[in-house]
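Missing here is one protein chain; the remaining ones are kept as they sit in the complex.
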Amino acid sequence: MTLAAPDRSSYWREGAGIRSWLLTTDHKRIAWLYLTSLTAFFFIGGAAATLIRIELVTPQGDLVSDDVYNRLFTIHGIVMVWFFLVPSIPATLGNFLLPLMLGAKDLAFPRLNLASWYVFMFGSCFTLYAIVAGGVDTGWTFYAPLSTVYSNGHVSMAAAGVFIVGFSTIMTGINFIVTTHKLRAPGQTWFRLPIFVWTLYATSVVMVLATPVLAATLLLLVLDRIFGIGVFDPTKGGDPLLFQNLFWFYSHPAVYIMILPGMGVVSEVIPCFARRPLFGYKLVAYSSIGIAVFGFLVWGHHMFVSGQSTYAGVVFSFLSFCVAIPSAIKVFNWAMTLRKGQVSFDTPMLYALGFVGLFAFGGLAGLFLAALGIDVDLHDTYFVIAHFHYIMVGGMVTAYMAGLHFWWPKITGRMYSEWLGKIAAGLMFLGFNLTFFPQFILGWLGMPRRYHTYPPEFQVWNVLSSAGAVVLAFAYAMPLLYLTWALFWGKRAPNNPWEASGLEWQTTSPPPEHNFDVQPVVTGPPYQYGGQAAEETA
Amino acid sequence: MTDEPVSKAFDEVGREREADTFGMWVFLGTEAMLFGAVFVAYTILRLKYPEAFGGGSEKLSMWLGTLNTAILLTSSLAMAVAVESAKAHALPFARRMLWITALLGAAFVCVKGYEYFDDMQKGLLPLLGPFHYDGPDSAHAGLFFNIYLMMTGIHAVHLLIGISLVVYLALPIRIPPGRQPKRIESVGLYWHFVDIVWIFLFPLLYLVHP
Partner (left out) sequence: MTRRLVYAWLGLMLLLALTVGSSFIPLGVGNSVVNLAIAAAKAAIVLAVFMELRRGEPLLHLAAAAVGFWLLILFVLSWIALRGV
């Protein structure tokens, strides 16, 4: 097996044995450690989804029992949310690119970085054990008192795994925050940073403020389950709504942890392939922070029909409409970046454009759900499932693909097959919409989520959705194969194949272990495309 | 103190020191959010059952709680003196203060342990034995005592981690003297934070009136 190292010294060449990878403190290698684990988890979560979609082809529950179906959607949710989406862009692209984009040699705390991967792997073992030993049936949301009293699944094991993995997230967040404050290149003021750095920073702030609350909530959950403390148990005076309240305080900001880095990727790709500076750079930067802050104020919209105070419902509904504004600002700015540009439709751009459309669509659906009255009918239906899959898969995973393809030449020093890339992107877009658009219709018609039996009149939409899932699965397998192929046998990449701006493109592809042979100095704003630059601060 | 930065990312030691301190503060921020969530659970349940919480709090030994608070506050003084002496290069004296800090921390744990034992004997801890409670709202008083055990328990775990770190720093292990003050300062920040948590726990658990 010949690895991709070119003749120049690159980080691939610094040691080849397994120890040099497992004991590395190089952020670029750690990014690879994460990439491998996360890809494995993506396909594990995808396997659960496959079984779900096969079951849902027929109105009867004939493939699996009720109980097994509960465990399938629970595993799908837990693995996809915590073992794939939350770490995805930050731990792979973020780890690799943040120091490069700052002109730094590494993150502020390289050993903490490696430790974060080990904590991630260690925690995931608990949850994997829970899966193998029979699974959990509570949904990824772990609501009490099902999770604390009545469930006979491996709740504590699964919760322990998520608890531990949460600390991996916190470690990454601390590292990114300190690095962004303390390791910027000479001349690199905050408003000369690429938006990807802004979004990673905003994501990290959310990570460090929200994840500890999840840790506390899961701890209380496990103590309640094992020792019967009673905090969430109505028979002892506890309050199940307290669980939901604390759980969603984390889990709503968590969706911003998941989407913000994707927005950052897209903000890098679109200017490059439109050959225009990002429109409204400062607004996009501010709106990233705005999303991070506002995202903490809306969690009650998951609890509109739970019995929380109606007044609170009004407050949360209003705030949920507000949180859409910074996202809308970004969509507008991405679209305006294209104006008078010379747009080329390379694979990363296809994914980035797909992101903008699908994210906007899913976000609009979110506004329906934010309206109290409508949510009463749509809560716990497939409308919600379609909404968040449009954001998470149509948005986040698409952005992840965009980033992987955009920076693959930099990371590996190899080019992938452009026509395979375009085909996979197209298939993904088609497969995705075929899978999830029918789910909006199903939700509108009233099909509830987390059920594997349904009235026969819903079948046509379910069949369409499952057919889409087949296309989607194929579309995901394609990059797994051709990107891996490119890693070993792809054409060698130049330092800057896309003629992109950004410090990471000023070093070799792939970079040397110490990132830069000469310390880069920043003298102007980012996105120097088309002979114009983004607005500079006065 | 001429030093090279520890992390390969930094060129200057001064920058790295700022980063280390800032990183520790961010970490303490995460711990504050973690305890904050537990305090929210406490608050919601106390607002629901004021008599149970008041009655339960009365049964706890206020004097042992006061003693423990005084012990911990004094340990913070010892820790702060240790940090200051370390920065002034008086490392042997700093080590002595670290030992005093650890001892006071251990004293806290002993008092707490005795208190748990005493509470258990009186039948106040439903998790550790039969429950005998004759105050108001006995249906929900058990919840108060469970919360008391849980919150002080989580605090104690954090304190034990702190004691271990302090002892590790106090031992005469060959660490480059240049690195010692930084480490002591970081552990000091953690120690003070655990103290602050107790500063809030004490009135919320021991001084509640029905």
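Think of it as A and B in the order they're written, each chain with its own count starting at 1.
In this text, a contact is a pair of C-beta atoms (placed from the backbone, for glycine too) under 8 Å apart; a residue touches a chain by one contact, two chains touch by 3 or more.
For clarity, every value in this text was computed on a predicted model and none was experimentally measured.
Enquirer: Thinking of the whole complex, not just what is shown, which of A:Phe249, A:Phe361, A:Trp407 or A:Phe437 touches the missing chain?
Expert: A:Phe249
Enquirer: From the list B:Arg96, B:Lys122 or B:His192, pick the residue that touches the absent chain.
Expert: Missing-chain contact among the listed residues: B:His192.
Enquirer: Which of B:Leu73, B:Cys110, B:Ala139 or B:Val157 sits in contact with the chain that's absent?
Expert: Answering carefully, the residue with contact to the hidden chain is B:Leu73.
Enquirer: Of the residues in chain B, which ones touch the absent chain?
Expert: 18, 21-22, 25-26, 29, 32-33, 36-37, 39-40, 43-44, 47, 62, 66, 69-70, 73-74, 76-77, 79-81, 84, 88, 188-189, 192-193, 195-196, 199-200, 202-204, 207-209
Enquirer: Given the full complex, what residues of chain A touch the hidden partner chain?
Expert: 181, 205, 209, 213, 239, 241-242, 245-246, 249, 296-297, 299-300, 303, 308-309, 311-312, 315-316
As a convention for this text, only the chains that are shown with their structure count from here on.
Enquirer: Between chain A and chain B, what distance separates the C-alpha centroids? Give it in angstrom.
Expert: 35
Enquirer: Inside the complex, what are the residues of chain A that reach chain B?
Expert: Touch residues, chain A against chain B: 25, 99, 104-111, 170, 173-175, 177-179, 181-183, 208-213, 215-217, 219-220, 223, 227-231, 236-239, 242, 245-246, 249, 514.
Enquirer: Sort out for me which residues of chain B touch chain A in the complex.
Expert: 7-10, 15, 18-19, 22-23, 26-27, 29-38, 40-41, 44-45, 48-49, 52, 127, 139-140, 142-143, 146-147, 150, 154
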